[in-house]
Every structure is written in structure tokens, then in C-alpha cells.
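Removed: one protein chain of the complex. Kept in place: all other protein chains.
Should a chain be cited, it is by its letter among A, B and C, assigned in written order, with residues numbered from 1 in that chain.
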Amino acid sequence: MQNTIYQKIWSQRVILNLIFLLLLAAPLFLSDFRLNLLGKFLAFAILAIGLDLLWGYTGVLSLGHGIFFGLGAYCMAMYLKLEATGGGLPDFMAWSGMSELPLIWIPFQYPIVAIILGILLPAIIAFMLGYLTFRNRISGVYFTILSQALVLVVVTLFVGSQNLTGGSSGLTNFNTFFGFSVNSATTQTAFYIITVIVLGLVFFLSRKLVKGRFGKILVGIRDGENRMRFLGYSPSAYKTFIYTLSAAIAGLAGMLFVLQVGIISPTMIGIIPSIEMVLWVALGGRGTLIGPVIGAVLVNAAKTGFSESYPDIWTYFLGLLFVLVVVFLPKGITGLFEKWNDRRKKQDVSSSVEVEKSYS
Amino acid sequence: MRKQNFFYLLILGLLASFMVACSAADNAANATDPEEEAVDATEESDSNEGSDGDTIKVGILHSLSGTMAISETSVQQAELLAIKEINENGGVLGKQLEPVIEDGASDWPTFAEKANKLLQQDEVATIFGGWTSASRKAMLPVVEEHNGLLFYPVQYEGMEASPNIFYTGAAPNQQIVPAVDWLLENRGDSFFLLGSDYVFPRTANAAIRAQLDNEGAELVGEEYTPLGHTDYNTVIAKIKNENPDVIFNTLNGDSNVAFFKQLKDAGISSDDMTVLSVSVAEEEIKGIGADVIEGHLTSWNYYQTTDTPENEEFVANYQEEYGEDAVTADPIEAGYFGVYLWAQAVEEAGTTNVDEVREAAKGISYEAPNGTVTIDGDNQHVYKTVRIGEVQSDGMISELWQTEEPVKPDPYLDEYDWASDLSESLAE
Amino acid sequence: MSQAVLKLKKVIVDFSGFKAINQLDFTVKPNCVHFVIGPNGAGKTTLLDVICAKTKATTGEIKLHSTKELSKLSEDQIVHQGISRKFQAPSIFQNLSVIDNLEIAMKQKKNLFSMMKAKWTKEQKKKINEMLELVGLKEVKGQLAGSLAHGQKQWLEIAMVLMQEPDIVLLDEPIAGMSKKERDKTGELITKIARDRAVLIVEHDMDFVKEYADIVSVMHEGQLLFEGSMEEVQNDPTVREVYLGRKVEENVVN
Partner (left out) sequence: MNEIILTLFNGVSLGSILLLIALGLAITFGLMNVINMAHGELIMIGAYITYVIQNIFINYAPPEYFDLYFIISIPVALIVAASIGMLLEVSLIRHLYKRPLDSLLATWGVGLILQQTARSIFGAPNVGVTSPSFLSGGLELGSLILPYSRLFILGLSIICLISIYIYFFRTASGRRVRAVMQNRQMAECLGVSTRKVDMLTFAIGSGFAGVAGCALTLLGAIGPTIGTSYIIDAFMVVVVGGVGALFGAVSGAFGIGILNTVFEYVTNATLGKVLIFIVIIAFLQWRPSGLVMSRSRSLD
């Protein structure tokens, strides 16, 4: 009896909504600095959900999500930079001897265009690479290594074309967004609220996607891609779609990141951050949606906290975390709970079996 | 089902308690002791950044991990040495300095985040930090937004003068311009420019091109390699083809090791061609190997061998603190005297308030290991002596030439006609 | 004689020099239980592979209903032509429940966009319930497929094949590892499903073949050696010589 009431009040949906509301209310509790950090973590969480759709559900490990994140971030940053210069030439272009705004920067004068491209551009690149590789049945570790090569290409290009991208310094020093000062506390709070809402939306839509038949197909592809072919599915289409989707989500996260952090540079999109992104998902628990969110927030909070107190030890800790999670917690934190659940469930079942026996 | 919900419930609970805890912590931090408040009120009305009771907090923000840790760790050590010395001599304004150390992790957004943290959370009086231009550019909007201070210790490409940054490294006219002049006079007039592909080499080389053009010298080639590039055979082949008198080297970090080793292997020694480097100091020579780079030139404001009494003391103290094998170098020295310059400005101002310190800092002089350094009030750079040196077989650099007196910093190269195009395009 | 549903003509499968199937002509007739037997390495499994496009034919043609050429199609396209395959080792989705397994196997539009808006229909639910009834997995429908017993896994996979409502069913050693009781049940099931479709089975168990076969094909070194009823196969001297040999004698004695 008690159980059912408990279940009704604390249904998963209700709790998720409460978490969402609590996040929305965070500006009431947190200082500007902490709120800004939390906002950054939540932007990472958005990316982690997309990465988990790809890895946790579909079984495709990409070590190149940094560039999709980066593409989104750069699109937004280009708009912000042009806002800051008032349509003039950004400083680094002047040093590189340019006299006119290059063609590819021109569309980014318009914020709407920048936002659309920030999602579209990563999606297009992911689609092209995904379509080719998945159609050619390059999968598993080969795809993973290819995705790393892609990072290397893009990062080298970004660093190399200094006159277009600001080179290794990246883009920073922004003023306004839609006319609001990006650095003021109110705007930052607004960015935070937007991030929470986007996170909620991405979470909700992803949940809808994976809870239905579509999600089962993804799991099927993860566990037996070839078998799925003989059930009449074309796994490459599904993989390409999810890869594209998760790249678009990464782009979205990148835009929110730039708004809150105020800088994007190639170091943020390289090989090391790309692997760290995978760790968020692994630690939180792949194949669940709440897992990557927890993982992203937890790892980054630990990184901030740890490197504040013990900068030298942080690398040891990070390395150890990878090893321990993979070996002992392959399902991450959520997996830990599932295990604990199962054990208790088994106890419940065994006791109920005994009851039945005594009746008969 | 029920217990899975419990998991979500747990997250909810943790999140809620985290927020309450944070807000409580913030409140505690903001609510100052009523007595102290009263004292503060009598002393002065405006806030006294970083000054908390008996100590003054100062931020140290360098990369302690990642690729840049190689260079930045020593600068951090020098800054900590200066802080220690100041504290031993009674501190600043009678208060001890309390360094708050953060790791920029060779990642520019992290520099921005940590600078934010230092200014907002720790409320430090100033930050000493940065190495790459990228890290400085990442911190710039943060220190400007929160009206903080940053002491930046490395030579850089110029074209910047933020009111919130003090630049204790060399501006281009204190390193690159005089080096080119000297080379033209002493080593020949065909130049090959080689650099890593990022903002400093590109901007520096743009200036060199204009300067060479003005002097009627010949530019025979210009190559950029990605950061961390390790195979220089092809570049060396190109250099051989062009056979320049001088290679002006703005390579960064590890690439220098690969370049010099492979240059020597290719049979090119300092007798055949002069390589002048602007990013290779004593520290880097240790990693390259002195035998490989011996005889090549560098341009800096300071060498470990610089002959001043202040330097003798500095080197001795540094080696006592960090070991016999530790070497000092230009950025290390710039980090070191940056702390002293700030301390002097604070004493002058009588407060750590940023606006007053900035005002007091104008024209302040300090006897640094490299000689007298003076803050130029116009651009917050520092007057420094320029030195051309030659690498010796023991890894030390011996001075070949130095300017007679400290050179006025000119980050925008306003004083040079040939650079007018460069600075004009910037003025827009 | 009824019209052939599937016809292979001069098919060669060449694994870098080794011809697993060599100039094979092969016909599958509707409503038949058609067994393929032969010694190891005779090309039986490769025959199934080449029909369902797991392996591409090096040369030759494969015609469905004597019109549609299959050898250029991909695996999933072949499934939509009405050919379904069960593999030797049970390949079901361990992390999905029994009912989920059937749900994704079920005949439906399987492209990306129809799948995104796919919803349960009454008819689909009915079909799955019937199938669960047929293969006797109703009791365990909510369990993860990975937790099933070996025999149950085999049936689940057969059920998944049938959910696709194919015209031709390819089974690779469906009764391997089954108990006597389970074998009988599987045999009955095969007879039942063959009423309205062709069933092509690779099998080693001669008793099973004898009991349920309508047609038996004997393969040897990538070629068709003999085709006929089980009785004819047993009496054919060449078959005896190359393959059955002792085994048939034993069977006869028994």
C-alpha cells in the first residue's frame, strides 16, 4: 500500500521535473561565479547526452566530438566578435594583414544565422563523415581512430588559418549579445536559464527517442549490427542519423559554452578534451540519459575543485579515474545503483517465493 | 522501478543540499565580521582587494599541467621566490603575501575561468600569470571586466596595452627590432623566417618583413610549422636551397629541439648560417642540448650571465631554492621582478586598490637582475635593456652586445615609420 | 511441379582461390521443407550466406520468382524481398526483452523516418501475442532475452524470423543443442510454417532430416551432388560413397 503511494508521488517524471525546477532556481542560491561554473557544466552535460546517444545507445565511440562542440562555439564566437568590433575587422585579422572581412565571416553578422549555422555546420560535417564511413562498414575501433584523425585535421586547420580563426589564441573579448552586455550578471543569469532550458529540452527529446521502438533499434545495432541487417534494417542509416544528431547537439552545447565562458580556442576542441568528454559519459553511466548529465557535472566539478587545491595531482586522479571506471564500473555511477537495486530486488523476490511456497 | 526512482531522488537531494551549502558558504564569505567592518569603514570607504586581516592574497596562474607546463613551472617558481623574499622582509604594507596557486592547464578557457575564480572568489589583489599570448588574451576580458590586475612576464608580439595588465616581458621593439638591426649590421642581409604557426611568430614576422623591406634587405623564405611539429627535414631542405645568411627563428617549445638537432645533423653549423632565436632561453637550451645549439644567437633582455650585483644575488637565491642545476632565464626573471614592481606600487599607493595601484605604478623603477626597469605609464610596459647573446658549450649565453640604456617600450611600433602600415591597420 | 521461388544459376563464391561454391545451380520450391546436407566444407552455410547476401557471389545469378535479381542487393534489401535467415549460433539481442526482440523483428517499414514515429497498432500487438503463443514464450515475454535457456533462445530467433513474414525461411542447424522434446517441437513448428512458405534448412542430424524433409539436397565440394527425397538420397550410390557411407548403413540397421 505504502509503496504505491510512494510510487505515485515520486514517479520518475516528477523527480526529473523537480531537478529541472531546482536547476532553474539555482540563481537564487548561487553566487555569480558558481552559477557561471554550473552553467558551463550544464552546457557540457548537453553535449554528454548527445555523445551518449551515439556511444551508450548505438555503440559508436567518437573521440572527435570536440570539433563539433568547437564548430558550434566558433559560430557563436564569430558573431560575438563581430558584435564587439561593431562590424569592423577583428584585431587578429588586421595583424594578419587582411583589409576586408573575409567572405565566410559575413553571414555571422546576423545572430540568427550564426545560431542556425552553429547547429547545422557540425551536423553537415558529421553527416558527410558518417555517411561515408558507416556505408563502407567502417565501425568499432576503426571509426574511433578515424574520428581522432578528423580532430587532428580540424585543429591543425583552425590553428593554421590564423587570419580566419584567430589561430591558437582562438576568439575572445566579446561585448554584447543581441545588444545585451555579455559580461553583466543579469545576462549571465539569463544565459544560465537558457542553458537549463535547452538541457531540459534535449533530455526530454532524447528520452522520447530512446524510450520508443527507435531506442530498441539503436540497442539492437549496438549489440548486433550484422543481425540487424538480416532483420531488414540498414544500420548505416541509423548510425549516420545518430552521429549527425549528436554532432548537432554538441554544436548547441558549444554555443552555450561560449556565451558563458567568453572564449573558444583550439585547445578546447582537441584530442584531449574530446577524450575527456567520453569520460563524462563513462563515469556517469552509458546507456542511460541521466548518467552523462551526472558524469559531466561531477567530473568537471571535481576538476575545478581538485585542480584548485592540488593542481599537480589532478592528472594522476584523472588517469586513475579512467582506469577505475572502465575496469570496475563499466556502467558508471548509474550502473552502481542498478547493481545495488538488483541485489535488493533478488532479496525481495526470494522472500516472496518463500511466501508463495508456504501458501501452497 | 521504485528503487530506480530512489536514485533520481538521491540526485535531487544532493543537488538541493549542494545549492544550500553553496549559498550558505557564499553568505558566510560575504558577511564580514562586524568589528572588522567598522575598522575598514574608518580606514577607507572603497574595498581593499585581497587584503584580509594580516595577509594579502595574490593569484598565481600558470600552466602546471599540459604542454605549456614545461615553460611555465619555472616562472611560477620565480614568482613564489619573490613572494617568499618579500614576506621575509616584512611583507607589503606590513602584511604577508598569501599566494593562491591555480593551474591554467595549458588550456586558454581554463585560464579565463581561473582568473575569474581568483578575482571573484578569492578576491586577490593581483594575478601573476600567463605565458602564451593566447592565455593572456583569454584573461584580458576577465581582468578588465572585474577591474583586476595581471602581471604578464613574457615577451610577446605587442599590439596591446590593456589598462589592467602590466607587461614585464619585452615588447617587439625591445627584442625583435633591435635584433634585426644588429643582424643586418653584423651577419648579412638575406633572411629566412621560420616560426611556429600561431599569433606571435606571424605578427612578429609581419613586422620583420616591413623592417627588412625598409632596410633593403632580402627575404628569401618564410615557413611556419604546426605547434609541436617534430620533423624538420623538409624545412631544412628548403632552407638549404635558399642558403640565407640568417635564420630568424620564432619556433616555440619542443619544435626548437627537433629543429636544432636536425639542423646540425644536416651539416649546418653556426659557421654556415646564423640562427637567431627569440623563444630559446637557458631553460630551453637544457632540453635542446648545448652541443647542438652552440654558437647560435638569441635576443633577450636578460641572461643568467648578465653582470649585475642584483643578478648575482638572484641566481644564488634561485639555485638555493630550486637546486644547483636550476637555470634562470628571461621570462623567469621577468616574473620575479614583476612581483617586486607590484609590491613597490602597492607600498607607494598605500593600498591594494587596483585603480590607486595603477596610478602609483606609473614611472616606478626597480633594480632588477637585468638592470633598472621602469614602468612606462603610457602603456604599462617596462623599459628594458636589450641584449644579443651567443650560446656557449656549457648551455649559458654570453652577451655579444647590449643597448646602452633601457629601451622605451613601444608595443604598437609607433616610433618606426616602416611599421606605420601595421599600426594603422590596427587603429581602425 | 510448382514454380520455383528461388533459383541460383552458375553461382561461384571464391574466397581468394578457394571456391566455397562452384558453379552451383540450385532451386527452392514453395511450401516445401527443403534440407541441405553434406560433409563439412561442402558449402552449405555459404549457400545460405550467398542467398541472404552475407557473402557476395563472385559470379552467377540468383533470381527470386524468376524475375528479381538478388545478387546486387544488400542484406536488408533482401529481407524486404521476403527472405529471412536464422543463424547457427542464436543471435538475439540479449539486452532487450523477448517482446522487444519481436517488436523490432516484426514486419514493418524499417527505414529511419517511419521508425521515428512508429507506434504500436492493435494488429501488431495481436501478431506478437500469437507468435509468443506459437513458440511458447508467453510466460517469459518480459524477461531479457539473455536470460533465456538455450532452446528458448533458438525459438525466439525462429520467432523473430517468422515475425518478418517471409516467403523463404533459411535456417542454419536450428536444432543444434536441443533436447529430444525440444527437437520434436521445433520439427512440428517447421512443418507448420512450411504450409505457406518455403523453408530451406542446413542440418547434420539425419534422423531429423528423415523425419521432416520434403526434399533433400546433398552438397559436396561446393556443388550439388544429388537432390530428391530422403529415401532416394539414402539409396543413391554416389551419395553413399562420398558422404553418407557408414552413417546410412547405421541408419538402415537401426
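Here, contacts are C-beta pairs under 8 Å (C-beta built on N, C-alpha and C of every residue); 3 or more make two chains touch, one makes a residue touch a chain.
The structure displayed is predicted, hence computed values, not measured ones.
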| item | value |
| --- | --- |
| Residue, one of A:Val113, A:Leu321 or A:Leu336, that touches the chain absent here | A:Leu321 |
| Touch list for chain A against the chain that is not drawn | 61, 129, 132-133, 136-138, 140-142, 144-146, 148-150, 152-153, 156-157, 159-160, 226, 271, 275, 278-279, 282, 312, 315-316, 318-323, 325-327, 330 |
| Interface residues of chain B (partner: the chain not displayed) | 64-67, 69-71, 73-74, 197, 223-226, 228-231, 233-235, 237-238, 241, 253-254, 256-258, 261-262, 264-267, 283-292 |
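We take it that only the chains that are shown with their structure count from here on.
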| item | value |
| --- | --- |
| By mean Cα position, the chain sitting nearest the middle | A |
| Reference chain C; chain at largest CA-centroid distance | B |
| Approximate Å spacing (C-alpha centroids) for the pair chain B, chain C | 73 |
| Contacts with two or more other chains, residues of chain C listed in rising order | none |
| Touching residues on chain A, where the partner in the complex is chain B | 3, 6-7, 10-12, 15-16, 18-19, 22-23, 26, 28-34, 36-37, 40, 88-89, 91-92, 94-97, 99, 156, 159-160, 162, 166-170, 172-174, 183, 261-265, 267-268, 272-273, 290, 294, 304, 307-308, 311-312, 314-315, 334, 337-338, 340-341, 344-345 |
| Residue ranges of chain A touching chain C (in the complex, touch as defined) | 209, 212-214, 216-217, 219-220, 223-224, 226-234, 237-238, 241 |
| Interface residues, chain B side, partner chain A - complex | 1-5, 7-9, 11-12, 15-16, 19-20, 22-23, 26, 64-66, 101-103, 105-109, 112-113, 116-117, 120-121, 132-134, 137-138, 140-142, 145, 157, 159, 197-199, 202-203, 206, 224, 226-227, 422, 425-426, 428 |
